[in-house]
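One protein chain omitted, others in place.
Going by the order they are written in, the chains are A and B; count residues from 1 in each one.
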Amino acid sequence: MTTRDIPRDETDAAVPAGLRPLPVDDAIERRFKRRTLGDMDERTLGLILLIPVAVLLGLVVVYPVGKLLWTSLHTVRLSEPWLGRPFVGLLNYRDALADPRFRDATINTVLYTLITVPGALIVGLGLALLANLPFRTRWPVRLALLLPWALPLVFAGLIFRWFFDSTYGVVNDVIARLGFDPPLWLTEPSLAFAAICIAIIWKTSSFMALVLLAGLQTIPRSLYEAAKVDGAGPFQVFRRVTLPLLKPAIVVALIFRTITAIQNFDIPYAMTRGGPGRTTETLAMYIHATTLDFLDFGYGSALAVLMFLVSMAATAWYLKHIYGTQA
Amino acid sequence: MKPTTAALLAGAGASALAFAATPAAAQDLRVFIGGQQRPDVVRPLLDRYQEANPGVSIELEVGGATSELQQQYLTTVLTSQDDALDVFLIDVVRPAQYAAAGWAEPLDSYLGDERDAVLDRYLPVYAEADVVNGEIVALPAFADAMFLYYRADLLEEHGFEPPETWEELMTAASAIQEAEGDDNLQGLSYQGAAIEGANCTFLVPYWGAGGTLTDAEGNVDIDEAAAEQAFGFLLDTIESGVTKANIAEVGTDDTRREFQAGNVIFAINWAYAWNRFQTDEDSAVAGDVGVVPLPAFEGGEPATCIGGWQWAVSAFSSNKEAAVDLVRFLSGPEGSKHLAINASNLPVIPGLYEDPEVLEVNPWFEFALPVVLSARSRPQSPRYPEVSDTIRTEVNAVLAGIKEPEAAITDMEARLQRVLR
Partner (left out) sequence: MAAPDTLAGRLDRAFSNNRVWIRLAAAIVLFNGLFPAVWILLTSLKTDAELSSLPVTYLPADPTLQNYFTAFSEQPLLRYLFNSFVVASASTALAIFVSSLAAYAIARLRVPFRAAVLATLVAVSTFPMITLMVPLFQTMRAFGILNTYLALILPYTVLSLPVCTLVLVSFFAGIPRDLENAAMIDGCTRLGALRKVIVPLAAPGVFTAGLLAFVNAWDEFLLALSLTSSQQMRTVSVGITLYQGEYVFPWPLISAALIVALVPITILIVIFQERVVSGLTAGGVKG
């Protein structure tokens, strides 16, 4: 098939789609409406198809999330039972906003997010493009792509702690063999931060690559041919064909990568426990300590709700900026 | 799918009930311990109790293998006020928290007249560690303490006696390091990472310098001079090169491993390290290890941290009488001795340190008695986890060189005053 007779729908497929109602979709929808089920039926069918999700969410998460919200409005501090469990309104939230440790942990979390999300996107995109090359035997490359992600987070953290160990670590061994002075990675705050970022990017670029690779695989060849006919070079093809078509996959990957970055816990916990001092502590680590160790469920819940708000704001931002400007 | 699943579940539930109902009504106990606490050793002990008490059947549930994972599970189960567990083990720093949370059943009323007699059988430190507001919250299972391990061969070779003071230790360590000329040989290793052990790293020299965290009325009162001396000593170990520069990264087992590899002259660690040093096949120091109480400052008293685990009865147990009776057995001479012989756990009863059967397996327990007798309890408070979090963070920051000791002491005191009101 040549470029000329690509049917209209195939180019429609190329429009970044998915996370918003597509005007194009609606147009097609109207075009075919008489041939498909009626409008009401479609709505009903759609709602029916959403029932299983609703049931599962209802069974499993509605109570826990409701309980979390309820707890965040109460004092529930098991180590001080004489306080009772009074309703305190937004007191826990106000405490959080005045809490320097919350502030520092939030700043750290935001820094990790700002560095590791774009970092993982760039590395992940690179890996996905490389892995999509025509290797004769594909599985070793695919395996290499996926293993970092399959390794449980906490072990990824522990193994990177070992790699960055000043005395027994591979990183310093290589640095020393190259004739440089090996630094104390996990003792110096900025180096510890860098080491943690490297570990996170390594671990999560794999997830990115996986989602992006799947996206790459659905890009029709004809579009590349079209671009070639128009005389586009490889970089232009990437910019004008690959990137726009990959956008839906990139957005999905970015949303979840950002949410997990905001929940960043296992890797810094395994590598530094928040040290030196508290310089690498994240919000999730503070929540962990508050609930599990200090048994202050009220305050911990409020922190969790604040974290939820940050995550939702980030998600909304993605959707607005990536799709908003496009429409 | 739904009905099938439901039927399966109902079937499983029914058979579980049937099993539960048959053997001896109302005498089923469920004991929870961590994977690291040798279920293979605890099980026979429970069997022994079952034999002596027909009609009682005990199930052993084994949880995650660290203090932290156990806390995670217990927090979930006990916050849910679940009656699945009757007896569980808790870390020595936890009784006050479990009492405040209403998770551990106070044992006084069950012990009755025997209360004081029961308490008196143990190492004296447990009257402090397991009694909260005058109530016994738990009974000790096995003890632990920080010891000073040293390379007997190196000390002998270079003509040093095991140190009794920190000053002697520093002199010996520096001299041996210099004489050996090995860059990888550390003089002293201890825990500087932001873990529970870092509290002891600070408290040991702090106590040794005469400091306490609270005054007679229980108000927070940091002895600044003692704290400065403690931090001064720790920083001195780094500056003099006796301790390696990245001590702020070193965790408990890092110390053990490096010493075991022959890279350390003196190591501060819990009791578990001894058997690893001496009996591990791949230990480079087997037969060359000595152990003594932690040193004191010149003219001061030595101090060490008490560790170990406690048996507690769940406040949500539906069978508390039986559970308390089991705990008395487990924490009694028979239980403690069993754990000492089969798991090399330090006994909680002083007499067992002279018991020939115990000593036959663990000859070094002979030296351990004075140490555990002098061991001190970390501050007993329902908010101890916050205390611990505060101290270890400051200690870690000072050891990493990102905070001056004076600032750390000020911040520590300010924070502790809010926590230990």
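Throughout what follows, contacts are C-beta pairs under 8 Å (C-beta built on N, C-alpha and C of every residue); 3 or more make two chains touch, one makes a residue touch a chain.
Values in this document were obtained by computation on a predicted structure and should not be read as measured data.
Touch with the chain that is not drawn comes from one residue among B:201, B:229, B:263 or B:344, which is B:263.
Mapped onto subunit B, contacts with the missing chain fall at residues 5, 9, 12-13, 34-37, 61-67, 69, 72-73, 75-77, 79-80, 82, 184, 251-253, 256-258, 260-261, 263, 270, 272, 276, 280, 282-284. The chain not shown here touches subunit A at positions 1, 7, 9-10, 12-14, 17-22, 25-26, 28-29, 32, 35-37, 39, 42-43, 45-47, 49-50, 52-53, 56-57, 59-61, 63-65, 67-68, 127, 129-135, 138-156, 158-160, 162-163, 167-170, 173, 202, 206-207, 210-211, 213-222, 224, 228, 234, 237, 242, 245, 248-249, 251-252, 255-256, 259, 262-263, 265, 284, 287-288, 291-292, 297, 300-301, 304, 307-308, 311-312, 315.
Keep this in mind: only the chains that are shown with their structure count from here on.
Each chain gets one centre point, the mean of its Cα atoms, and the points for subunit A and subunit B are 39 Å apart. Of all residues in subunit B, only 71-72, 75, 79, 97, 100-102, 184, 193-195, 244-246, 248-249, 258, 382-383, 385-386, 389, 393-394, 396-397, 399-403 touch subunit A in the complex they form. Subunit A meets subunit B in the complex at residues 78-81, 165-167, 184, 186-189, 272-279, 289, 291-295, 297.
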